[in-house]
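Structure first, commentary second.
Shown here: the complex without one of its protein chains, the others still in place.
Order of writing sets the chain letters: A and B. Residues in each chain are counted from 1.
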Amino acid sequence: MPALAAPMAGRRRGGWSLAARNAAFGYVLMLPSILFFLVLIAYPLLQTFWISLHRMSTLTRQGEFVGLANYRALLESADFWGAFGQSLVWTVCCLALQMGLGIGFALVLNARLTFRPAARALVLFPYLLSTVVAVLVWQWLFNDMYGYLNYLIEEYGLSDGPVNWLGQSPNAMISTILVAGWKHFPFVTIAVLARLQGIPPALYDAARIDGASAWSRFWDITLPQLRPVLAMVIILRTIWDFKEFDLIFMMTGGGPRSSTETLPLLIYKEVFPKLSMGSGAAIAMVMLVIMVAFFWVYAGQYDREERARSR
Amino acid sequence: MSIRVATTRRALLGGTGAALGLLAMPAIVRAQSRELIFWTTQRAPEQIAAYKAIFAGFEQQHPGTTVTVQSFLEEELLPKLAATLAAGTPPDLISHMPPEFVMQLNEQGLLQPVDDIIKAVGEGDFYENSLELLRDSRRGYYPGFAIVNSTTTGALWYRKDLVGEAGAAGYASWDAMLDTTRRTNRRGVFGTIYPFGKTSMGDKLLLQTIWRAGGYIINPDGTVGFNSPATVAAFEFIRDLLKYSPAGSANYAYTETVNGFVEGRAASAPYSGRVLINMQAQNPKLADAVSVVPFPMPAGGRDVFVGDFQSMVIPRAARDQELSKRMALTLLKTDNYVRFLHVTPSHNLPNLKSVAGSAEFAANPTIARYRPEVDTMIAATAKGRSLLKESREHATNTHAGAILGSRIMVEALQDVIIGGMSPQAAAARGADRIAGLMKA
Partner (left out) sequence: MKTPPMKTLGRVLRDILVWAVIGVFSFPLVWMLVTSVKPRDQTTSYPPALLPDQFTLEHYVNLLFNTAFPRLFVNSLFVSGVSTLVAVLCATAGAYGMTRYRFPGRSLMARLVLFAYLLPAVVLLVPLYVVVAGMGLGDSLWGLVVTYITFALPFALWLLRAFMAALPPDVEAAAAIDGASRWAVFFEIVIPQALPGIMATAVFTFIGAYNEYLYALVFVNADARMTLPPGVMRLVKESYNIDWNVMMAAAVVITAPVLVLFACVQRHFSQGFGAGSVKG
């Protein structure tokens, strides 16, 4: 290919090969990002680890080196294991709810429906809401004195007295999971819907000619086509639900008792109300390790996808 | 010759003066563009407005300074202080800090002694119970002083009309309160509001209930006393009472409590005199239907209340201690002090005897209108104590701030009510956790 070779050879100067100059240009483009990464992510992560080896007051930010004492204390701490369990419950339940609602709505919105564009916009809406807005609206609906939900429930005789949505366990956890499900299922819907629209109609036509039922069409065509996107969505939502702080903190603050205190909230509680930076950092490190595990799974799945596509 | 010397001396003197002036210059220059930051936990709009008006006078007397008023929840104080200390922008003066936090901060060397201010006002003018509370006897100074001598939990507000209709006995004892609460409870109106959210209100009210049952959190000998029959009795009493309290009480703090009572949705509720202000403003129909009694106690209990003793402190990191002190003194000047107290009359009671007994303080329509109620609150206040020093015999408990900060006490109550734990088990668990904190 002489046409290509000539200008490139012409640009060879300073003894640098084309590959080296390309690499250098790549680095230059990456440089601002790399700097930010080093200062704002890599260095703080190392700091987290370093602080987790100290008994340190948040007020003075001074403390003694205690080695792994903070970690040892965690393993014996009922608060930690409680929060760990609550994180597990929270993540699993949120995920199940979001996947169920998300896939259901995607299937419905992919089919024929009157005013379908409006329906899609409305379904998407909760996802666009700021968490603070979602919390305000739901706290108002859940309000024990003026809440509309309790009014409806009493009016239609579904329960004898007002339901204690947020002031009792396990109600608080359930209510908060419902809100998280409501707020985040559109993510699943959108992702699945995008994939559904990409399934060639010819596949269904062929199946219909073969006399396949609606159910078997779903099972044999739709689901296999969705499998990759579902895998990705499940991992992403698991990660995001696991690290959720804002929604739970604003909704319940971790209470009542500690019934909605997940690991992120426990970190906050240790570092600020309890002013114990070291043990907060230790919990953060534990969370980090768990996240790395999730990350591994996600990255593996991601690479498989990439390879499948480039094939 | 001598003239020369004299000149030289004069020049020297002049030079020294100029040099001193120069040395002082940076301070002046700094002062000219100084933003002074004032923190408070009193957050009602009218209170903020009063602070701003008082500091407007201060700014006039100290040209070049501007005072910024910032308000926080009690729960936010220490986290926010930590954040500003880290950022190097600490507040110059903090008002209405719970005294337990004062001693906790003092232990870490973060506060400036305020003895000068106390002396300037007159040590004898402060109520003794507040002074003894906030003395660092080991190092011999006061790290803060209480700006109010009132109680938010000691007074139980009630609706005369509802109690009368129900033909109830009133609130003279625990049993009477339970009976009255049961009788006044109906759809739309709760018999009482007993807040037990994980907030300072929840902690204070529980602490007071345990005290009035005769118990201690820490015994006078320094051992943990939380696991006692008094605590168990308090848990059982509260559990009965909560049948008539709103469903969400486990998340209630100050705001929800005062709102519920003022909007007429509860027959009784503990609170400070803020009830009177909000009632007159938001629900004047009921303004004549309310009155107050001391929060009841069982037979054989100990007649004490949880006093607020919310205090004024100067962070050691504040940039100009002198200006901070002057800000504090400005707030303590009788006219300013009364002005602030009068925007929420009877909510904050003064901690200066001269102000409490003054005609200016009494000259307020709300205080005049509700004189018996205000007297009830003043009487309760006189029996106020703090977790710092649960009785005269107790040594100052510097871990009190940590005990409050961790909300162990009210969590033990939540264990009983929400977790379904037996009162005995919850008291034992709480005691263990407190013991853990005391060791730290």
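Everything below uses one rule, namely that contacts are C-beta pairs under 8 Å (C-beta built on N, C-alpha and C of every residue); 3 or more make two chains touch, one makes a residue touch a chain.
All values reported here derive from a predicted model rather than from experimental measurement.
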The omitted chain touches A, B
From A:L59, A:L74, A:L166 or A:A191, the answer for touching the chain not displayed is A:A191
Residues of subunit A touching the missing chain are 3-4, 7, 19, 22-30, 32-34, 36-37, 39-41, 43-48, 51, 61, 108, 112-115, 119, 122-123, 125-126, 128-138, 140-141, 143, 146, 148, 151, 155, 182, 190-191, 193-195, 228-229, 232-233, 236, 239, 242-243, 245-246, 249-250, 264, 267-268, 271-272, 277, 280-281, 284-285, 287-288, 291-292, 294-295, 298-299, 302, 305-306, 309
Residues on subunit B facing the left-out chain by the touch rule are 37, 43-45, 68, 70-73, 79-80, 83-84, 86-89, 188, 254-255, 258-259, 263, 274, 278, 282
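Convention: only the chains that are shown with their structure count from here on.
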When centres are defined as mean Cα positions, the distance from subunit A to subunit B in whole Å is 41
Counting only contacts in the complex, subunit A reaches subunit B at residues 57-61, 143-145, 161-169, 252-259, 272-275
Note: in the complex, subunit B contacts subunit A through residues 75, 78-79, 81-82, 85-86, 105, 108, 110, 197-198, 246-251, 260, 265, 402, 405-407, 411, 414-415, 418-419
